[in-house]
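With one protein chain removed, the remaining protein chains of the complex are shown where they sit.
Residue numbering begins at 1 within each chain, and the chains themselves are lettered A, B and C in the order written.
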Amino acid sequence: MIVVMEKDANDEQIAHMVQRVEELGLKSHVIRGAERTVIAAIGEKREHTREALEAGSGVENVLPILAPYKVASREVKPEATQVVAGSLKVGAGELGVIAGPCSVESEEQILSAAHAVKQAGATAIRGGAFKPRTSPYSFQGLKQQGLELLAAARDETGLAVVTEVVASEDVGLVAKYADVLQIGARNMQNYRLLEAVGNTDRAVLLKRGPSATIEELLLAAEYILNAGNPNVMLCERGVRTFETHTRFTLPLATVPYLRRITHLPIVIDPSHGTGHAYLVPDMAAAAVAVGTDGLIIEVHPDPEKALSDGYQSLNYQQFEDTMQKCRRIAQAVGASL
Amino acid sequence: MIVVMEKDANDEQIAHMVQRVEELGLKSHVIRGAERTVIAAIGEKREHTREALEAGSGVENVLPILAPYKVASREVKPEATQVVAGSLKVGAGELGVIAGPCSVESEEQILSAAHAVKQAGATAIRGGAFKPRTSPYSFQGLKQQGLELLAAARDETGLAVVTEVVASEDVGLVAKYADVLQIGARNMQNYRLLEAVGNTDRAVLLKRGPSATIEELLLAAEYILNAGNPNVMLCERGVRTFETHTRFTLPLATVPYLRRITHLPIVIDPSHGTGHAYLVPDMAAAAVAVGTDGLIIEVHPDPEKALSDGYQSLNYQQFEDTMQKCRRIAQAVGASL
Amino acid sequence: MIVVMEKDANDEQIAHMVQRVEELGLKSHVIRGAERTVIAAIGEKREHTREALEAGSGVENVLPILAPYKVASREVKPEATQVVAGSLKVGAGELGVIAGPCSVESEEQILSAAHAVKQAGATAIRGGAFKPRTSPYSFQGLKQQGLELLAAARDETGLAVVTEVVASEDVGLVAKYADVLQIGARNMQNYRLLEAVGNTDRAVLLKRGPSATIEELLLAAEYILNAGNPNVMLCERGVRTFETHTRFTLPLATVPYLRRITHLPIVIDPSHGTGHAYLVPDMAAAAVAVGTDGLIIEVHPDPEKALSDGYQSLNYQQFEDTMQKCRRIAQAVGASL
Partner (left out) sequence: MIVVMEKDANDEQIAHMVQRVEELGLKSHVIRGAERTVIAAIGEKREHTREALEAGSGVENVLPILAPYKVASREVKPEATQVVAGSLKVGAGELGVIAGPCSVESEEQILSAAHAVKQAGATAIRGGAFKPRTSPYSFQGLKQQGLELLAAARDETGLAVVTEVVASEDVGLVAKYADVLQIGARNMQNYRLLEAVGNTDRAVLLKRGPSATIEELLLAAEYILNAGNPNVMLCERGVRTFETHTRFTLPLATVPYLRRITHLPIVIDPSHGTGHAYLVPDMAAAAVAVGTDGLIIEVHPDPEKALSDGYQSLNYQQFEDTMQKCRRIAQAVGASL
């Protein structure tokens, strides 16, 4: 931590901040520069330190040196983590593909979709049973019945089931049916829920909130890891920007950036990341080229009739074409798909 | 709803979309323009309609005409709502001031703060007992003990208690102690929690998520209203932008904009909205000038020692000066403070 | 400058960076922490240093300590600058009000507007003669004829003339007629133009670009100041964010933030900052409450017929009401309006 003092900070203020640094269990080191004095606060402690120093009198700024997350950090665990959940393998060279409808709507729909995406090469089936919807008047999902249908789809196809859990009180129920518990973007900082999935033995797909920083994403992962569950996949699904021609802006540079700082695998969601079906195939291809460990793609037997997200869902043929393109690119970059 | 067809959409596609519109229970009206055909879909139905039409073949765009929220809308209820919770009155000409520390830290701290903010003119005390923290290693709040201390502060000062609830399973407990249940920005789209507070008889302070649109904020309010609780205050606490000199960007135009479209009262949070104590007094004054119904301000006996948010907390003297300034401006704009 | 080395940076890399720091004319100071080594680079030099160090091998990050601007900084000139241009005084306690139509459209229009805004209390007239328009098919301004009409309006009312200059080759011409040269948001980083206005003796109103950081704004001002022109007013006119209910997001915290770091006066533009006439009066009031040194407001005799920006222009009555409200607030905060 570097405490930058104001230009006209006096000796008393500097001495006070040195004392504050030491009270926090850190060693201090004062550097008097041409225009500013700065105090280096040396030690391993990360918690609370920055906040505690920023409110000091005569302090202009506090610059952190260490990242605030630990367990998620590649410095702590240099080798890549591979998450395995039934038929799904993600990370460390394995590229997993999760595909299926936004919502589970009926037995016929989810079984048909499971067969189709498996045929095209997907390694897991997705489908929402508990749906967090912006409007209280929208379809909210089939709930437990949806979970049962997902399990039936797994029984028929062997595909691992990925489905969202929206509240800590549902974690037990959802974990009974799902192979991977998905934390939606809106719940990325629902810490009670993060702790609850951290206490299960199910893999977790943690979606980045649309305005969360990467640091906040890794700290959210840290809640899960810290609770004892090491099987966390990070999912980039787009951030909110001024752009309106796409629903969200999908920053693929997240993949090589995260690769450098964390050992956790990374999954790209080109469906939510663009919000338009016609943009999904090219962005899925780009995600493979940039080195993603996984893809999650919305696929529906008849997007026009979907109860949710039809505008960004591929039909079976479009998904198959997408997979073929991705496979060629995976080959070009040496990934296994 | 206006369905804009692509330039080269053919008659079959147009006929199909007309049929889709009518299947959704709306009347259709086709307009053939110089370069485009558009289909007006007429009726009161808002749910699901836009999504259902966007996925249609030959559709370029769907432009909504009606807002997706209803109960929160000023069109439905033209007169302003005033929320009353114990000593706190917000809206319809009454300007409420909620002040206090970010976290309840000790009996001495919260009682001292309650007396000080009351003295300066606040009409409610705030303090966090359940703290949602970005890092799992940060102070997480005193929980039930914190609630008891807040109740003690109310007993001593008569000030209404405003405190955050972070999970639906805690709503019963928090409602036992609090006059106002605060939904934090990170939980604005935690729908299970919104429904839970909607089922209580406590007033609710609903904070806008840092990347939520105004429409999403009103739809979140709609979850609470729809569950039967009419006492909702909307809180603008800043949005996430590219700016870094403030923690968030506080868009005060939210106040007159919301005033026009909703009857619900609006509270401004200049503490989170700026993230720096020295910016709070001027932004609080500006909020009063722009016509806010309420303020929520972080005040701590000794910000430098605060367990959270010290950098953006006012000390007692700063808060008193802020209140004096706000009072002069309230007078200038004819508000009651 | 603090050079943060990667966790596993080796001694050779550290020694190399120490040498680089010294080659740049700075003193180096190595601090070996628990997890990282950092090198403090001490000295007054700001130019190029950060960039030059960031590309070094083993460097994780470079944290600047000094701001990159100098002449604009309050550290260099602690007392506030007041800009005076004819009837307009802005800064150091004087609140100037610049009002008038977006474009000069006709003699009748600009003379009528000049009289009306003067009557209501404005201290300068604005009007565009050279109009930078997003579309090549939009009205581009009356050019020299517009300048002549502005000068006529000054002759009749005594109001100082504020008008935009869009290219360095026009600076001589525009300076012949105008009291204040406005640099539009789209030209904030048109450095040739900045230098050209810096070489005149006319005051300059420099508008912030919609995605410019405050540091970039001050560096743009530095181009003008550095060329020898000290009379620069900074104008906040809103930034581009994900919000769509306002055209731009107007962050009023810019005022107290800039006040702390620069001596230059600050002008708020609530017309472009909101993009809707009905939001302008309240935001103008808020700007006065937050401590602005000036306002620039679009006023048109008949906004519905305006050739540009009608949707955000006030009519005469609305402007008069706005001025009355602002005057009451100015009194409340002790400003002279």
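Here is the rule we use: a residue touches a chain if its C-beta (ideal position, glycine included) is under 8 Å from a C-beta of that chain, and two chains touch if they have at least 3 such contacts.
All of these numbers come straight from a predicted model, not from anything done at the bench.
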Which residue of A:N10, A:S106, A:Q317 or A:Q331 touches the chain not shown here: A:Q331
Touch criterion as defined above, residue of C:Q144, C:S211 or C:Q331 at the omitted chain: C:S211
Selected from C:T157, C:N187, C:N229 or C:T322 as touching the chain missing from the view: C:N187
Contacting the left-out chain in the complete assembly, out of C:E222, C:E236, C:D269 or C:D282: C:E222
Interface residues of chain B (partner: the chain not displayed): 2, 4, 7, 29, 31, 33-36, 38, 40, 42-44, 63, 65-66, 75, 240-242, 244
Hidden partner interface residues of chain C, rising order: 20, 46-48, 51-52, 54-57, 68-69, 132-139, 166-169, 186-187, 189-193, 209-211, 216, 219, 222-223, 226, 239-240, 277, 303-304, 306-311, 313
Chain A residues that touch the omitted chain in the full complex: 211, 213-214, 239, 241-246, 249-253, 255-257, 260, 273-274, 278-279, 282-283, 285-291, 325, 328-329, 331-333
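To be clear about the criterion, only the chains that are shown with their structure count from here on.
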Chain occupying the middle, per Cα centroid: B
Chain A and chain B: spacing of chain centres that average the CA atoms, whole Å: 26
Between chain C and chain A, distance of the C-alpha-averaged centres to the nearest whole Å: 38
Where chain B touches two or more other chains at once, by residue number: 211, 239
